[in-house]
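Let's look at chain A:
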Amino acid sequence: MRVLLISTNKIRVPRPALPIGMAYISAALKAAGHEVHVLDLLWESRELKAVCEKLKQTPYDLVGVAVRNLDNLTFIDPIFFGPMTHKIVQAVRKYTSAKVVIGGSGFSVEPRSFFEYSRPDYGIAGEGEDAIVQLASYLETGLGNLGQIAGLCYMRDGKLALNPPSGTVDVTRLEPDRSIYDPRYFEETVAAASDLTRDYQPAIETLQTKRGCKMYCSYCIIKKTEGRGNRFKEPRQVVDEIKRAMRDNPQVREFEIVDATFNYPLDYAMEVCTEMIRAELKVPWYCQLTPNAITPEFVDLLERAGCIRVDLGTDAFTDEALEQLMKGFDMARVLEIDQLFTKSKLEHTHCVFLGGPGESPKALRESIDFTEKYLRPAQIYANLGIRILSKTKLQRQAIKAGIISENHNMFIPTFYVEPDTLADPETLDYVRNAYLRHKNWYLWWGIKGQRLVDRSVEVVKRVRDMHEEYNYVMKSLPRLEVWGEADEPSSETKLPVLKASGDFSRTVAQARSAAGNCT
Partner candidate 1 sequence: MESMYNLRERIPESQPFSDINGVRQYDLSMRKSALMAYQKPAKRILELVKAGMTDIVDVGVNTGLLSLYIGGKNPGIAVSGIEENRNLLEVAEENLNLSVWANTRANVEFELGKLNKLPFADQSADIVFSFSSLHMWKRPVETLKECQRICKPDGIVLIEDMNRLADEGHITFVLQFLKDGARDFMTALGASYSPEDVRQLLNEAGLPDWRIYEEDLGLIVSSRSLDL
Partner candidate 2 sequence: MESVGTVKAAVIQLECKLSRSAGNMKRAERYILQAIEEGAQLVCLPEAFLTSGNILEVSEVAVTIPGECTARLGELARQGGVHLVAGLLEKDGETHYSTSVLIGPTGELLGKYRRVHCFELEKQYLATGDTFEVFETPVGRIGMLQGYDVNFPEATRELYRRGADIIVCSALIPEQYAYVTRQLLPARVIESQSYLLFVSGLGSNTFAGFSYMGGSEVLADPLFLEQEKFDFVDGDEHLLVMERDEGLRTVELDVRRLRKYRKERSLLGDLEPRTYWRETRAAAVARLGS
């Protein structure tokens, strides 16, 4: 079959991420003998036009749309990517007779809503390497059974069938098809505005050492996208893959391990580092770590293996939020780890959410004082609020906190910001001032221009508009019943009421409702 894969990711911060998911899918399809073409919309300023032109050039049998994120996960500047995907599906319908399949982590987190909204022929939730090949084979030969393709979403007897994902792809046999990467990813560029530690960003390659995660963070959906438990590559395989990637693309200077959490479990991460040292890899690299599983020995290994910077999934700077997020460590631990890295040659960045569950105004202010006083990271990368996704503990907390209703549609950007904190303009100012004061603290590129409370009011309108747009599209689409499931009312999206922002309490109320976009 001739397959076109379209990568729809538009997020460029902290740096444009290589579309590794699409590369895995490409590798799987090519291994099964299919012809693969790609279109990477990150590099297109007019995405739909690019799609149209690509579709007109060559006839395709199957078009795969890779969706990395539902939205940009940023409460203070939410951008929803659903509409673009929906229009791409329409473009494929208009210009070709190809079947269209949507996949990727962005699809996997909300497969039902996503399918209902964008109406592809198929969707694949969870890992797609096996499913896409089985689907292509089914489309080509008519053989096989759609009901047995793990994670496949499709129309069956007029209803939407949602096969459960299996999370069993054999990672030892996976290697992304790096030939599909646009050469522009490998141009040395000025570092992104959000990258405060360096001026230039050299060309990098990325890789995964494993799939799945065994942690229990309350907001996370990685079990939906990669599956629970861990499946590992042999450390030797990891090193070989890096070597091959660097040999095939001489522009590459550094690499990044893009496991959500490289050091969990710690034993395996240490084995990988040891193998890098043994193989004398000598290539600078970076990774994301949980403070949970860091020892002086591991930091030493990282250093010797060539690691130059780590992003720490610290997630919060208060004991209250750390506990609620089920991170499994406290601030004492954060301080300990911070000091450990400060002493090392490695640069470390704390990635945190502000206003997470339990983070009261008082706690948030104190955390800022604490951070200023005791922590010495190369950079802090912060986000106000946390994206709430379906079937997470965070969703239940948000319902309990009155941020969202029981049947709130989680498909559209929805965030948890601790209501008391969001309703406290002075605390928000306090946060803003701190982030403006520290050159290596990053919250949002636009905070110089406005107060966070004003921004929140603005966000209410934007999110309200997203709901309106969603309803506008859904108006012409009948709701889909789920195959093999007793009828349950599908989630409806209610419009938050927008009142004229006159007095202050009302402004605060709006800011508050912006967090969940409807109360």
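Criterion applied: all candidates are chains of the complex that A comes from, given by their letters.
By our rule, contacts are C-beta pairs under 8 Å (C-beta built on N, C-alpha and C of every residue); 3 or more make two chains touch, one makes a residue touch a chain; residues count from 1.
Note that the coordinates shown come from a computational prediction; the quantities given were computed from them, not determined experimentally.
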For this session: Using the definition of touch given at the top, pick which of 1 or 2 touches chain A in this complex.
Result: 2
Problem set entry | Residues of chain A that touch candidate 2 when the two form their complex | 46, 48-49, 52-53, 83, 87, 90-91, 94
